[in-house]
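Once you've had a glance at the structure underneath, I'll fire off some questions.
Left out: one protein chain. Kept in place: all the others.
Think of it as A, B and C in the order they're written, each chain with its own count starting at 1.
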């Protein structure tokens, strides 16, 4: 059985594991107060060109999203997201469990636009009706849950509309590395600090054992963030493991190399699928490919491959998701392409 | 600088790291649905003699506590704890943030007793006053936050009083391994399933990179627990890392060996401190030692050793905490003893 | 200025005020434990033919909705509602603030159908995906926020689909009296107990100073409901005021007389509007009328009448809401009709 289920089915890149082994007996201290984290945070600040940003390492995406959003919002405030947004679908109501409404709106390709943000604001009477939730943040992801990516112009336009309505812009970067190396991407890692109030660079889905590096550029979101991390259970005891891993991650561009591998392999699938006449459910240039398949074809493929259903198409067809990772073997992709 | 700050300042036992390396490229699936976790869960069930228990792996103690407690309680219910209980002091209000009151009561040595539970119930009108929170769970830890341990008779008595008042008994076992190997302990690992509705076996503070194994024996607490894990951000993407680590942990009694080492070293400090005439702040037979020191002595020790303040004693004295771990070197203890 | 703003702009029906005066100096006790409430609750049980129901009086709709929903749901569960549902729009995120997602779906005329419920369940993988909220309740209102009403067949069908998916059915009856006397209604007050797990009979919007009578028929929702009322701030100190008012309300059918008056007057507006060629935004047979008006006409009417905007139609038109109540004077309606 060859798996295209997700990008977190293997451990970590050997260089990361090696770094963990190397530092294993160095006594530091807990809770990311250690020199490894300090160094990794400095690296993130430098890399993103955000010298004044606060950098926090969090163990996974749902925690990162919940902590950032619930730390930023007051009780009566909500967060705008695409209906396909991870926080709206796949976090078992984590944001609502922290007390906040996700103001979801249908979005083509999983991408929010200024027009959609305006529409949500209009529905909420531009925040002037006290009987309604006050939207205060925009949540986007890059790459999105559909594998699509934002252009620089699109991100800049969202930034503008957020300033107009006094909305924080928060970018979920669980698959940011894949977006950065995708064809069509014109965003540089230094752009996110310019256009977002907070964002994160994912590690879990790109070759670390775990870890997301949250970058907070807006001063209003900085105070007491660690209290919030602790309260939500995100204060990792052996926090130095973040530092050690992220240091290895950023060294010599390993993180982008891993992402490039994942994207390259996934795009081979996408290209082959199209050549074979399949419809793609979403135009993803990143490491996830969504192919519309008949139930018959799905059953046939399932004999040798593991992959997941993503969306209903019609009575006979389903959109299936194929994910490649830093660890995907080219021969595995060869085999899948052959079977398609 | 020699550190006695805590038991999570180093990575993992070499056997654990090795297991991680060995399995690094095995493709499994996410979210602890993999064979490693299945095997580790079976091991836990066998080890604890709880064949019908649900076993869940969670990344740390605060998450484990919050998830178990908030999954168990209805909105109007609260949890009884010693004022020194971790959930009452050191989790930044995590339990309250999930909507529940911690009904705290002063307890000698950090240990709850049936009398104290009865007293909390009396204060809450035995749960009959609808203007008050209804206590529905008792939270204890073994070893406690003061390093003390419960005897079998004490745990059994708590179990009895919990049945009488329809209270769940939940045991935080972040340092359970240290308790099990402590002098004076008469509890067997198979006792916890008998007397608790839920408990966990800590790994983070005893030689794993991270991980607590939550054991749920009460059927009422089982349904939809994974929904709760996900909602609270505790659904670890690369869940197989739990399985791999815990398999190594339980193999050939490694977990108890590590705990034994930590306790042995800590008790050397305790013995020496007493012999040198220092007062111990708590009678801990486990891997934490609490020594009453003058400010002068503290300043002197801080030149070469790292350790933390635990409690105020008087104008001139403070109780300081010294923690040993699986990784503490005997020579480090020698040096500390000499300097005491 | 003649107001058609809402149905809660005047005090109470004189009979209700009189009852309050009459009983003003009778010493009872607090928190609805008094004989007045006992009697009123008995009346509700008899009237609704729900001899075993628990009846609770709550001061307003948002509190009633929040208390019922948050008392019923476990943390990982959500409530299905039409996007136009009061809980989804006009309660400033009260349900989310209690930790639960409102799983909203577009619904014609503000009415949920079995097909829509099934669609929400399908989107949520029939409750089998632990990464998603588990829908556990269906929230409807009768009359709806658009003034429309459910037929007996429609309510029965919703009941069936709820049984199939293990969903509670909860009916917001803030304007139930208006629905009961509306043309086309074939629901009897005894039907709600048959088809709903909980529902309420509104008083605030139909001639009481305040008060909603919540009827809980499902045993699973009964325990500790008063704890929840207290916790959410809904435990009214002078609870006997509910009993006194509802006794007057149900006496000699006053409640239906008041509703009939409101509906009659509103339908006069609806009829006139249609005769004059206006489009109705919703086909409401109850005490709210939604008329599509040009901005010019709105400006003209606003000189003499107070009413509210309800929904955007196009660049030139807006749907405006006109509400009649037990206190609306027929001459006021005459004047409005003339000006239309």
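By definition in this document, contacts are C-beta pairs under 8 Å (C-beta built on N, C-alpha and C of every residue); 3 or more make two chains touch, one makes a residue touch a chain.
Since we're looking at a predicted model, the values are computed, not measured.
Every shown chain that the unseen chain touches in the whole complex is listed here: A, B, C. Checked against the hidden chain, the listed residues B:99, B:147, B:202 or B:234 yield one contact partner: B:99.
Considering the whole complex, the residue from B:91, B:172, B:197 or B:212 that touches the absent chain is B:91. Of the candidate positions A:9, A:27 or A:70, contact with the unshown chain belongs to A:70. Contact between chain A and the unshown chain involves residues 70-71, 74-76, 98-99, 130-131, 134, 224, 226-228, 230-231, 235.
Where chain B meets the missing chain, the touching residues are 75-76, 78, 89-93, 96-102, 122, 130-133, 312.
Against the chain not shown here, chain C presents residues 3, 5-6, 8-12, 14, 17, 20-21, 23-30, 59-63, 66-67, 91-94, 97, 204-205, 209-210, 227-228, 230-238, 240-241, 306, 327.
Just so we're on the same page, only the chains that are shown with their structure count from here on.
Each chain gets one centre point, the mean of its Cα atoms, and the points for chain B and chain C are 49 Å apart.
With centres set at the average Cα position, the gap from chain A to chain C is 41 Å. Contacts with at least two other chains are made by residues 91-93, 97 of chain A.
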